[in-house]
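The complex is shown incomplete by one protein chain, all other protein chains being positioned as in the whole.
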Amino acid sequence: MTTEIQRFQSTRRLSRVVLHGDTVYVAGVTASRSSGDIGEQTADVLGKIDDYLASVGSARDKLLSVQIWLKDIQRDFAGMNAVWESWIPEGAVPARATCEAKLASPDLLVEIIVTAAR
Amino acid sequence: MTTEIQRFQSTRRLSRVVLHGDTVYVAGVTASRSSGDIGEQTADVLGKIDDYLASVGSARDKLLSVQIWLKDIQRDFAGMNAVWESWIPEGAVPARATCEAKLASPDLLVEIIVTAAR
Partner (left out) sequence: MTTEIQRFQSTRRLSRVVLHGDTVYVAGVTASRSSGDIGEQTADVLGKIDDYLASVGSARDKLLSVQIWLKDIQRDFAGMNAVWESWIPEGAVPARATCEAKLASPDLLVEIIVTAAR
């Protein structure tokens, strides 16, 4: 049994989206406008995830499992959740886990890693 | 090819269990009795995971991959492992990775994220 792997938006380092069967793996997404606060960065990240999912025929109502990494979980957990809960469709919420972790650049406040169905 | 997604024990923020094909994604689980030490919290977490898995016809002998986040890995790695090894059935141990990470509340010592088969 062999299922084809399709990769999208690849650099030398990573692919933004990988499709295997009907499972979609999205690379960890951070904000482009890293000067923003947690609300702005979370909204930026989730908007990018919408685009990545749409590029392979998936969408935010097909998330399976999500990891969220916050630079400062005590300060930013509530702010991230407010944007998250306004974005994720009621009745289609994924499994999720959140922890604190330093990210690749000091001004990044949040990184979100998504696995979805197509 | 489209495989149905089933979600269980959902809040506005996350689903405790998501089923996609015969893969089961469980949200990050922390202890309810967060006053306990690492042994008590780990036992509490693993008991909850038993319940989540049972709710979709899976069980602890069908784990595929596990991430374990510890608040203090130097202090608590051995204590977590002692409970883990008495819980996980010999011959049915999953892939696993453990690191240190601050969790959503300061009194939480351990969070476990499970992917399983049904």
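When the chains are written out, they are named A and B in that same order, and each has its own residue count from 1.
The rule is simple: a residue touches a chain if its C-beta (ideal position, glycine included) is under 8 Å from a C-beta of that chain, and two chains touch if they have at least 3 such contacts.
Since the structure is predicted, the reported quantities are computational estimates derived from the model, not experimental observations.
Enquirer: Touching residues of chain A against the unshown chain: what are they?
Expert: Residues 1-3, 5, 7, 10-18, 20-21, 23, 25-28, 67, 69, 101-104, 106, 111, 113, 115 of chain A touch the chain that is not shown.
Enquirer: Contact with the hidden chain only, please: which chain B residues?
Expert: Looking at chain B, the ones touching the missing chain are residues 21-23, 62, 64-67, 73-74, 77, 81, 84-85, 88, 90-101, 115, 117-118.
Note that only the chains that are shown with their structure count from here on.
Enquirer: Approximately how many whole Å separate the CA-defined centres of chain A and chain B?
Expert: 21
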